[in-house]
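What follows is one structure encoded as structure tokens, with my remarks underneath.
Removed: one protein chain of the complex. Kept in place: all other protein chains.
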Amino acid sequence: MSVGEAQAFSLRGQGGKQNLYEKTFVVLLLVAVLIGVASLITLLIDVLRVGAPRLSVDFLTSLPSRFAARAGAQPALWGTLWVISVCTLFSVPVGMGAAIYLEEFARKGRLATLIELNIANLAAVPSIIYGLLGLAVFVRFFAMGRSVLAGGLTLGLLVLPVIVLSGREALRAVPSSIRDGALALGATRWQTVSRQVFPAALPGFLTGIILALSRAIGETAPLITMGALTYVTFVPNSLLDRFTVLPIQIFNWTSRPQSAFAETAAAGIVVLLAVLLAMNAVAILIRSRYQRKP
Amino acid sequence: MVLMACGLISVLTTLGIVLALISETLSFFREVSPLEYFTGREWAPTFGRNASFGVLPLISGTLKVTAIAVMFSVPLGLATAIYLSEYAPGRVRGFLKPFLEVLAGIPTVVLGFFALNFVTKNLLEPAIPQVERFNVLSAGLVVGLMIIPTIASLSEDALRAVPGSLREGAYALGATRRIAALKVIVPAALSGIAASVILGMSRAVGETMIVAIAGGNQPSMSFNPLKGSQTMTAYIVQVSLGDTATGEIAYQTIFAVGTTLFVLTLILNLISIRIVRRFRETYE
Partner (left out) sequence: MSKVMKRSSEITLDIKPVPTGGTPDDRPESEPIFRVRDLGVRYGGLLAVRGVTADISRNQITAIIGPSGCGKSTLIRCFNRLNDLIPAASIEGQVLYHGVDLYGPAVDPVEVRRHIGMVFQKPNPFPKSIYENIAFGLRVNGMTDDIDARVEHALQGAALWDEVKGKLKSNALSLSGGQQQRLCIARALAVEPDVILMDEPASALDPVATSRIEDLMESLKEDYTILIVTHNMQQAARVSDMTAFLTVEVSDDGHRTGVLVEFAPTTELFTNPRDPRTEAYITGRFG
């Protein structure tokens, strides 16, 4: 091919139509992404717009009432505190124990596989089923009644798989050189784990626990099913008291037809989201500050 | 060992769930014939003498909401996944992924509020006069919104798992990014994408608060999305809100419906796992 021919040869491509297809495709993808993003933003703005004016110290300290303007979230907030405390006291030790067992001590056998399988399955069970479990087992069989204790344990079982799974990841991220080093110095398995591995995995554990608990705080269905109340005018005083939690209070207000209650519900939502935001921020802080790079 | 006991609690939990569900369901089936339960088209368990116990309307409600949710979320979720995996520059990813995580973390009661007070009130009612206050469309759309992060993240993982050598092979033949994405990468990742959709379906089936708030409390076999239709989960909530004494038929119904729900999600989860396992060797 002579030089003259070479000039006629171009690599311009098919231009036009091809480019149109390419560009249209990307635009379609972006539109799809934007619909999702816009929906979330709309939700947040709407909730803030409706709820923020209703927020006040009164709101946080008053009892619920038939009158929307006077309704407050105090019992719900205390109820949440009580229930989450029970949930934490139960699920954190058990979850960490199970994670440590599976990662550090269990021999690859049928028992370990059975436990792993169960945890994987339980993570995918709808939360309302846990409510039925709590109702049958804690409320009735163990006769705890529809109490804070029963509610906390129900939620504890719900978040247990999450804590175990994230705990295992945290343990896996600890380099094996640490384990080997400790064992080489003559430490027992238990000493290695308790004094070296576990402290190293602690930030990861904490992050996972905080995220699991933030999920528990937002749960409504299992607690309604096991008998939490939706209209409560007292603050729990003991583990066996009946209770309500913030998401259920929000549900109650949302279900009322008077539009003024929609504002109250939105205010409750703002409080709930603020709590979740704070918890997630703490988790992210821990993760970035203390997480070791594998 | 203490630690092993901790692990066994999970096994006990599963056992507990199964036992609780089965025992009450068996009691239920002593009162009501399984045939009526599974084939009856009327659900009115509290009508005393005239009670009917056909669960099909509840299943219909669940399936209608799930269908709308899937139709809404799969295109959006998959498109988001393709964009994230094949097109998005680093900074956009760093912005989008947290967005998805935030959406995934919104409590469902908040989404229910959004469905009733924004989607139905501000979007649907002005646009479609015949829409009912509580309707399947609104609930379905917001449930779909809820599962977009599930489908997007898992599909994106599947797309990114396709080896770079396949991408390069496609590009080296003169394929454009669109053609490589649609004709080579998505087909290669299909099993992971399918699994994510089924997992999303499973979550939609088990979803409670959005449908309880916005989907209505009237069981209905109608296919009209503008009407309300009580789902299995919404029914359980409805009964739980009233104080039901043990032994009464209503108490047993929530367990029967709960078992049906449990079996349905179990089947979906197993299918999802199966699909992933079967096609994992696709490009090894």
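First chain written, first letter: the chains are A and B, and each begins at residue 1.
Keep this in mind: a contact is a pair of C-beta atoms (placed from the backbone, for glycine too) under 8 Å apart; a residue touches a chain by one contact, two chains touch by 3 or more.
Model, not experiment: these values are computed from the prediction.
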Selected residue (touches chain absent from view) among B:P34, B:P98 or B:P163: B:P163
Omitted-chain contact residue, chosen from B:I22, B:L173 or B:V263: B:L173
Touching residue (missing chain; options B:L3, B:V131 or B:V184): B:V184
Residues of subunit B (touch criterion as defined above) contacting the omitted chain: 89, 163, 165-176, 179, 183-184, 187-188, 282-284
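In the analysis below, only the chains that are shown with their structure count from here on.
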Centroid distance [mean C-alpha coordinates] between subunit B and subunit A, Å: 17
Interfacial residue positions of subunit A with respect to subunit B in the complex: 18, 21-22, 25-26, 28-30, 32-33, 35-37, 39-40, 42-43, 46-47, 50, 93-98, 100-102, 105-106, 111-112, 114-115, 118-119, 121-122, 124-133, 135-137, 140, 157, 160-161, 164, 214-215, 217-221, 224-227, 230, 247-248, 250-251, 254-255, 262, 265-266, 269, 272-273, 276, 280
For the subunit B and subunit A complex, residues of the former touching the latter: 1-11, 13-14, 16-17, 20-21, 23-24, 75-76, 79-80, 82-83, 87, 96, 99-100, 102-103, 105-114, 116-118, 145, 148, 152, 176-178, 199, 202-203, 205-209, 212-213, 233, 236-237, 240-241, 246, 254-255, 258, 261-262, 265-266, 269
